[in-house]
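A single protein chain has been omitted; all remaining protein chains appear in their positions.
Then we have subunit A:
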């Protein structure tokens, strides 16, 4: 038997035509699990931008919003500023470790259940079945000459696919702007060009990837199968055909019974091809693990159904580990799933994953919503003043990450006799501290001057302190350096 990936197809030679795949509908535990996950993921995707979250007058009230124009990211009670991008980096690290964890434990479960390509392809397949009927009807329709009924069905199918594509692309843009406003703008033609072009592009990709390319995306375009293949080990759960139980195949149930009666050896596989017919990537799992398998487990459902009908135990095709396979082949009992899942490698991954997550939660809880950062002016490093003192210049940034205006005091510590003023006033207003107003959700940037006596080390460390002057409180500090001319003896 040739697997789908290597099938040369009709064209032969250098380029192969994509073989048509008509996955049959199937019911079973894993199919229902897939339905559930599909419902949840699609619901999250379509509903999220419409959730509201009260943040006060100065901030948007959308629960999840990527505000590119103002460079803010809102996620419920959490607001991320550009300089806090490490939270996004942390999420990416967690996603990476999470993928290790998931793959080491349950193989390519991401591919089979949660990957958007899988979810939308599944949705498209279902729409196709609703319109064209199941596998056999689809094959028949495919072969039928183009007549009125075929035209109607094809038009209906592609329109439905395009509609899903549009809704998908349409939902995406709501993450980047106030959803109700944008919806109104979209329909009145006033929305930004980029909104329409994003919808157009995502509609096209959803339609092409979900309707036309399907498993080709998984097999030829997606890098995950290669990476995930490398992350599996002999104790990862993958979809496996238990050939020691199935082989030799018998052609049909009747023949199997006959053979057993004669005392001949007969495997459990009756070669009914149900597992191949339901496979969305069109492969034959009985050829062993292969890159085309997304471990969606639909073949398990199909075969379990067959096993039930011929009164054999379920699990001829099942989630199993390589280790289990060896044990079972020798007639032993497989390791319980609990022990497959709970082992040192998965604990290590989980530990890492949780540590990053906990670190982020702790730092989110501890982060101040007032932030001071100071950068010293280097050109010139210092300026000699006519009264003999020395002046340094700094650029300070006060970030007010609250959605209310705030007043803060900037003072200097550890620089005796030091006085500061900002570039919009003059030396006459030099004081030990400076008051700065910061608008809600804004950064106040000031060039400020610090004057200190001529005598002292050529480079002296000191600190800028920030104190909130309102009842809400808050403080921050930043280290800085004061430079003086080298003392000439």
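What we mean here is this: a residue touches a chain if its C-beta (ideal position, glycine included) is under 8 Å from a C-beta of that chain, and two chains touch if they have at least 3 such contacts; residues count from 1.
As a convention for this text, contacts and distances are computed from a predicted model.
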Name the omitted chain as UniProt records it, choosing among "NADH-quinone oxidoreductase subunit H", "ABC transporter permease subunit", "Cbb3-type cytochrome c oxidase subunit" or "Stressosome protein RsbS". "Cbb3-type cytochrome c oxidase subunit"
Identified contact with the non-displayed chain, of A:207, A:241 or A:449: A:449
Touch criterion as defined above, residue of A:383, A:443 or A:469 at the omitted chain: A:383
Out of A:27, A:234, A:326 or A:427, point to the residue that touches the absent chain in the complete complex. A:427
When the complex is taken as a whole, what residues of subunit A touch the one chain not shown? 1-3, 5-9, 11-18, 213, 216, 220, 377-380, 383-388, 391, 393, 423-424, 426-428, 447, 449
